[in-house]
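Notes to accompany the following structure.
Heads up, one of the protein chains got dropped from this complex, but the rest are sitting where they should.
Each chain gets a letter, A and B, in the order it is written, and its residues are counted from 1.
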Amino acid sequence: METLNFDYPASQPVPRRAYVGVVGSGDLEVLLEPSPDQRAHVTVRTSADGFGEVWEAVLDRFFARNDLAAAIEINDSGATPGTVVLRLAQAVEESRS
Amino acid sequence: MSRGRTWFEALAGATLDGEPASVLCADGTVGDERTRFLTVVPNAEAKFTRARGGELGLEEGWTLARHVREAVAVDDDGDRRALVAVVDVPGQPYGHREELLGLHLALAAAVDAYATARLAGHPVVALAVGQAISGAFLAHGMQANRILALEDPGVTVQVMSKRSTARVTRRSVDELDKIAEEVPATAYDVASFARLGALHRLIEGVDAAEPDAEHVETVRDALAEAITSARHDDSTDLSGRLASPEARRHRSASLRVRERLAEEWTG
Partner (left out) sequence: MTVSVRSKTRFTELSARERAAALLDSGTFRELIGPFERLESPHLEPQGVVPACDDGVVVARGDIGDQRAVVLAIEGLFQGGGIGEVSGAKIAGALELALRDAERGHPVRPVLLLETGGIRLQEANLGLLAIAEIHAAIVALRSHVPVVGVVAGMVGCFGGMAIAAGLCSHLVMTREGRLGLNGPQVIEQEAGVAELDSEDRRLVWETIGGDQRVATGMADALVEDDVAAIAGAVRIAFETGVPAEHRSAQVGFYEARLAGIDASEPLDGPALRTLWRDEGVGR
């Protein structure tokens, strides 16, 4: 198991906190809340070691497209990048609903 | 001879031929407390072949339930006798027939009976003298007001064999042993179990396999104390297990959860 942390500049507030997903095989859960500052903070706990660069690429891309001052916590059980992107999108959508 | 039988005969003062022969039940005394002793022992002629090694199987579950319920029914009007479950069970049998015929329900029957007895005011005491494994221990012992255990390498509390646990969790036995050092809940020895706070007394200095008269007296005294203290409990539930200092330390999350639930219960 690995814990990874990422940080991005951000300005848009999170309308509502959101929770999506499940820590099941090949899946992940995402907790999304307003960040205390003008930054996005992401903590990932993942069962699959050695994929730090993949997480970085996925999150870099996500925050390039989403200016969101969010505190995000991810508990991952070996999801593919595609599933990660999907869950993040679901979380953002839920935070707007 | 199984430890269960050894201790049953020493404490109950009886050698019985029960039906089925795998469940021994006798009424005796602890001090001046009327006490029904119960244990499960190996039976090479058991009807269900997978339950011949002392496992708590179909017949054993329903038979324990019958003996316990009989005590509850008979004592309905007066003094509720103590019930002592002498625990030495290698687990529950692995069998197609067992599952088909509702082994889960047979064990539920024993759980039900012991819990019912406790709720009716019978002091129920479990005495672990050997293995106390998984479903068998849940059914025969874990519903007790008080759990006692002998301090002995042969007294273990566990949910699955190390070998099977290793297979299911995909770790080596060595890795599991390392984890057991950090997480006492996964260790099998009785001292580790005691750290979780549910054990009322860990009885030292007793030969669990071949006790002499003095050892038996020591255990008898411990049983007497457990029965008396159970009679003086404020309630007949299991909440005492979480009130011990060890529980506050090693089951703090269990307490925290209950606190939060109570705070949030009425919205």
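Quick note on the criterion: a residue touches a chain if its C-beta (ideal position, glycine included) is under 8 Å from a C-beta of that chain, and two chains touch if they have at least 3 such contacts.
This one's a predicted model, so the numbers in the text were calculated from it and none came from an experiment.
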For the chain not shown, which residue from B:Leu38, B:Ala85 or B:Ala106 touches it across the whole complex? B:Ala106
Using the definition of touch stated at the top, determine which of A:Pro9, A:Gly24 or A:Gly52 touches the missing chain. A:Gly24
Contact set of chain B toward the excluded chain (per top definition): 47-50, 58-59, 62-63, 65-66, 69, 92, 94-109, 111-113, 115-116, 118-119, 134-135, 137-139, 142-143, 157-160, 164-165, 167-169, 179, 182-187, 192-193, 196, 198, 237-239, 241, 251, 253-254, 256-258, 260-262, 264-265, 267
Using the document's contact rule, name the residues of chain A that touch the chain not shown here. 1, 17-19, 22-25, 27, 29, 31, 33, 45-47, 73, 75-77, 94, 97
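The rule we apply is simple: only the chains that are shown with their structure count from here on.
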Centroid of chain A to centroid of chain B, CA atoms only: how many Å? 46
